[in-house]
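Some notes on the structure that comes next.
The complex appears here without one of its protein chains, the remainder shown in place.
Let's turn to chain A:
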């Protein structure tokens, strides 16, 4: 995994040296950023050199811990407290930012260099109206009168394509969707027409169709304002969509640099090749249809509905949200069914109803012919053995105060298994999911995200279930780790003859792992079919939109063509 040890040289393509006429607006020279003592390595960023010209989008690609965000923060002068620049220069229009006083930096931030962030949900002040937060940018730099500021804020909201700018201006952030908030962030960043825009994973937290829109928007604004953009991402699909120049980073070092075409079509470094290969292609493989069980499907869901009631109380008016509306599907033994949809589609509600973490409002869930939708007490408890869940967030789904062995063993123990036997089994399961048996003696925080998700899988397996419901089980992971966890799930599924319900917003992941796919939109099932049919011949407009929005599809097709030639 670690190329530092292998001594593989970084690959610098000619395209990264042959650049447009004129001076770059940003020149980062041999920048090294030191981590505080006791960190896992000395430098977060090690001798990074990048030029960004006006009107150019430079992507910095890497997985978590590669130092890509640290580079962006350094350019903005916003490094965390204990992290310091050890050497190098960051020139903005020829001026070394690292030598500037704090006051001079305040003037540059927001005015000449602006930034947008990954999490639109938390990047806006929850207590301030949107308009006020945009007006603040002008205020910070002592520009315009109060009235003009308000007008400009409105204009900006209109420019970034918010449907009702007047209303958006008066809204609080929580009244807007994730995509709308990201547009507000972009409006804010554009306010003073900065020369450089830093975008730190701006679309990672968004749905695929929203992602496509935001990428479009950034592209369009970058052209009309002739901005230089430093775009941080881990997703080569996004790179293919938007980049002019690409820099790939690993463990703080540059491993490959070149134009988007050079890096995507002829990656020279093994790490880059690995990252590109790890992206699920979005092309579904042919899978043999599962044999129909003579006694009927293992799981049969009929007209499942889930309605949430909100704003109740003595006098409050009750509001109903139909999260799931009469969704029906079935699952054969040994089959993987994907449930795909954007946030708010109701896919997670379906998953939670299946494992009865939530009670369905209507419909039937037949497990081997028995309706488990309304089970209670002991019968419900016995059913839980048979359907287990793997959760999205490997950081919050494991109890931080319990040792891993206990986390895995407590399920079987609750079902009457002997303590010693359960712990022994836990160790065996840890080895099975690719961890050391000694992991049982350690706490969850000692593991990385991917390792924790393996622990989560081992925990689900401990009860020897027949069905595993995986809710966005790989969404929080880096692409290369994602690929490993998907492979593991596939393998375990075969070993134990498991059936899998795989809930995801990522169509590429669904294409890779699922036999059949159910597409959901606003609580309804809009299309269902074999993965291959869905991806190659989608019938519903919504499905087609989803597939078209997958980033980097055009380039991927080219890569695939080149690879097969």
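Here is the rule we use: a residue touches a chain if its C-beta (ideal position, glycine included) is under 8 Å from a C-beta of that chain, and two chains touch if they have at least 3 such contacts; residues count from 1.
The rule is simple: contacts and distances are computed from a predicted model.
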Per UniProt, the name of the complex member that is left out, chosen from "Cysteine desulfurase", "Peptide/nickel transport system permease protein", "C-type cytochrome biogenesis protein CcmF" or "G3E family GTPase": "Peptide/nickel transport system permease protein"
Residue among A:136, A:158 or A:326 that touches the chain left out of view: A:136
Which of A:64, A:122 or A:224 contacts the chain that the document leaves out: A:122
Touching the absent chain when the full complex is considered, from A:64, A:96, A:151 or A:175: A:175
Contact footprint on chain A, counting only the chain that is left out: 76, 78, 106-111, 114-115, 117, 119, 122-128, 136-137, 140-141, 172, 174-175, 185, 188-189, 311, 313-316
